[in-house]
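Only one protein chain is missing; all other protein chains are in place.
Entry: chain A
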C-alpha cells in the first residue's frame, strides 16, 4: 500500500514551493470525495448520513442550498438540488457506506487549494463574482462558481479559511492565476 501511495502525484505537486512561498496558499492533495446524487429524504440517504456523521443524520441535516455540514475532516457540501459532495481525509474509503446510492468516487478528479488568512478573501475576490463578505458567506458556506476561468466549488471552512475544489486538469492554470493575484498581498506580508 505504501508503495502504491508513493506512486501518486498530486496536480499541484510541481507548484508546492511557490504556493508555500505566499504564506497563505497550499494544496490539500488526495482528499477523498464522492459525488452523491439522491433525494435527501430517501432512507438510504438518512442511513448514509448516520454512517458518515456520528449519530443519525436525518434528511433535514443534509446541507441546505449554499451550505456545507461537518466540522472536518469530513464534510458534506451542497452542490445542487439532490446533489452533494462528500469530502473526507485522504485514503478514506466510503464505498460500503454509500452502497445502494448513486455515489461516484471522484477523489482524483479534483484537488483542493486552501487559502487562509486576512488576504484570502481579497485574493478570491479578484476572480470570483460572488459576495464572500461574512454577512453573505462565512464558515459553513459553499458554492459552485467560477474562479478566474475555472469552475470551482468554494467551501469556507473557518473564519478566514477557504477551500477551492478545482478539477485536476485546471489546477495548474488556477494555481498560477492565484499566484499572480496574490503577488501584491505576499509583499504586504513581507513589508
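As a working rule, a contact is a pair of C-beta atoms (placed from the backbone, for glycine too) under 8 Å apart; a residue touches a chain by one contact, two chains touch by 3 or more; residues count from 1.
By definition in this document, contacts and distances are computed from a predicted model.
Protein name for the hidden chain, per its UniProt entry and selected from "PepSY domain-containing protein", "Succinate dehydrogenase iron-sulfur subunit", "Sarcosine oxidase subunit alpha" or "Threonine synthase": "Sarcosine oxidase subunit alpha". Take chain A: the residues that touch the chain left off the picture are 3-4, 7-11, 14, 29-30, 35, 37, 102, 104-110, 122, 125-131, 133, 135-136, 148-150, 167-170, 172-174, 176-177, 180-181, 183-184, 187.
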